[in-house]
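Data block below; observations after.
In this view, the complex is presented without one of its protein chains, the others remaining in place.
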Amino acid sequence: MNETTLRQERDGAVLVLTLDGGATRNAISPPVYRQVQAAVIDAAQDPGVRAIVLTGDNGFFSSGGNIHALKASAQKTMAEVTANTDALNVMIKALRDCPKPVVAAIEGGAAGAGASLALACDMIVAARDAKLVVAYVKVGLSPDGGVTHFLSRGLPRQLVAEMCMLGTPVGAERLFALGVVNALCDPGAARGEALALAQRLAAGATQAIARIKGLIEAAPDTDLATHLDREADGINRARFGDEAREGLAAFLDKRKPDFAGKG
Amino acid sequence: MNETTLRQERDGAVLVLTLDGGATRNAISPPVYRQVQAAVIDAAQDPGVRAIVLTGDNGFFSSGGNIHALKASAQKTMAEVTANTDALNVMIKALRDCPKPVVAAIEGGAAGAGASLALACDMIVAARDAKLVVAYVKVGLSPDGGVTHFLSRGLPRQLVAEMCMLGTPVGAERLFALGVVNALCDPGAARGEALALAQRLAAGATQAIARIKGLIEAAPDTDLATHLDREADGINRARFGDEAREGLAAFLDKRKPDFAGKG
Partner (left out) sequence: MNETTLRQERDGAVLVLTLDGGATRNAISPPVYRQVQAAVIDAAQDPGVRAIVLTGDNGFFSSGGNIHALKASAQKTMAEVTANTDALNVMIKALRDCPKPVVAAIEGGAAGAGASLALACDMIVAARDAKLVVAYVKVGLSPDGGVTHFLSRGLPRQLVAEMCMLGTPVGAERLFALGVVNALCDPGAARGEALALAQRLAAGATQAIARIKGLIEAAPDTDLATHLDREADGINRARFGDEAREGLAAFLDKRKPDFAGKG
């Protein structure tokens, strides 16, 4: 069985992470979970990295868990199986906890845990013909990796039920219309478009973006009064920071701000 | 006053529940609430039933509470009135708690408590010209049956406010675009289309679908870390079950899985 590996490249301040699993359509398993997690944690601490692109080679994002491995897991102990899903969850949480923005670039499709991985990113660029598929049910399983949580944040329950109970694929154009996909592109162009988006994020105010990610993450679980306080605390601190000094000065000088090294 | 009754039919493993209230457009009241609740609880325990269709005769889904009965309720005691809404709530909770998937088939429209009933289902098939109407406000009342909860799960607050504060009808085509309606059909075809969808659900992995229903129900009230654990617990147990054994084997054998009797 071809194991998918994670390739890491740098393009300026953007870290590009590429799943490469050949004929498996970039199936993922605990070794890859740990590589993605480690790469994201390293990037979070590296001041040279200001945004991340996560993508897959071979015309696909990721097909999720390898079916052969899933079948073999019935021979494993519950402890071994639990360790595997724990590794998946730790990777997903690392992506959501990472203060740097992460852009998914989807060619072909993202299926199963691959859909969880795509939805754990902050933004999604997808080829027009790409699909999101949550078809665990077809092999008698229920979803993992947070996909039912992520889909429920912004999509009606009826559509989420159809995707998860029947495994109905949903295309990128529909997801764009619903606001889950940020940008559509021609097949083959997702990596390039996502990289361009990530470069814009990398040129932005990194500390402000980290604060925004935290606010958006907290919003659905926070009542308005508490959230207003949290937003106020964020902007009040930001006003005295380097990024606001540069950003406000540049705005009034009618020039582009230079946030590099301010974050 | 014609009382609406509930007709029960079986089509293979699908239970079809049909509201029939003649000229009242299937107005519902405590006797029907209790019939629906009982039918759903029985179906939950009947291994022969694997999916449910809920629909209405007479070219309509349900017009909700009977206006004559509502007017008469001003002559009742608060205790009697409370007993009525309690019966409504118990029916709605039975639908959400039912581990079998429920598909609403909507002709014409679903209004008031009829809209609550439709939205309490897992999926919705609607005739292209059908409408969802929450017009309690027009008779000086506020909504019941969970409709403000259900609408708030997936639709922006502004649209929910318009529907509930003005009673603006929203058509099936718009609800489809927003993801609340799963499939549109020609007028007269909703029952048949919903039955076909329910047959696909009934042929699916019943235990996995029950677990998925629970995950989707819990998602909006659960933080990511807790939800990841819940998903992991579900899939870990599923891996050792009959449905996964059959589903994974069938996938690798490139044949259709046979989940009957596995759930």
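Some notes on this structure:
Residue numbering begins at 1 within each chain, and the chains themselves are lettered A and B in the order written.
Quick note on the criterion: a residue touches a chain if its C-beta (ideal position, glycine included) is under 8 Å from a C-beta of that chain, and two chains touch if they have at least 3 such contacts.
These numbers come from a predicted model, not from an experiment.
Checked against the full complex, the one of B:P47, B:P156 or B:P187 touching the unshown chain is B:P156. Residue-level contact of chain B with the missing chain is found at 67-68, 70-71, 73-74, 78, 81-82, 85-86, 88-89, 92-93, 96, 136-149, 151-162, 164-166, 177-178, 220-221. Even with one chain removed from view, chain A keeps its contact list with that chain: residues 101, 122-124, 150, 153-155, 177-182, 197, 200-201, 204-205, 207-209, 211-213, 215-216, 219-220, 222-225, 227-229, 231-232, 234-236, 238-252, 257, 259, 262.
One rule holds in what follows: only the chains that are shown with their structure count from here on.
The centroid of the Cα atoms in chain A and the matching centroid in chain B are 32 Å apart.
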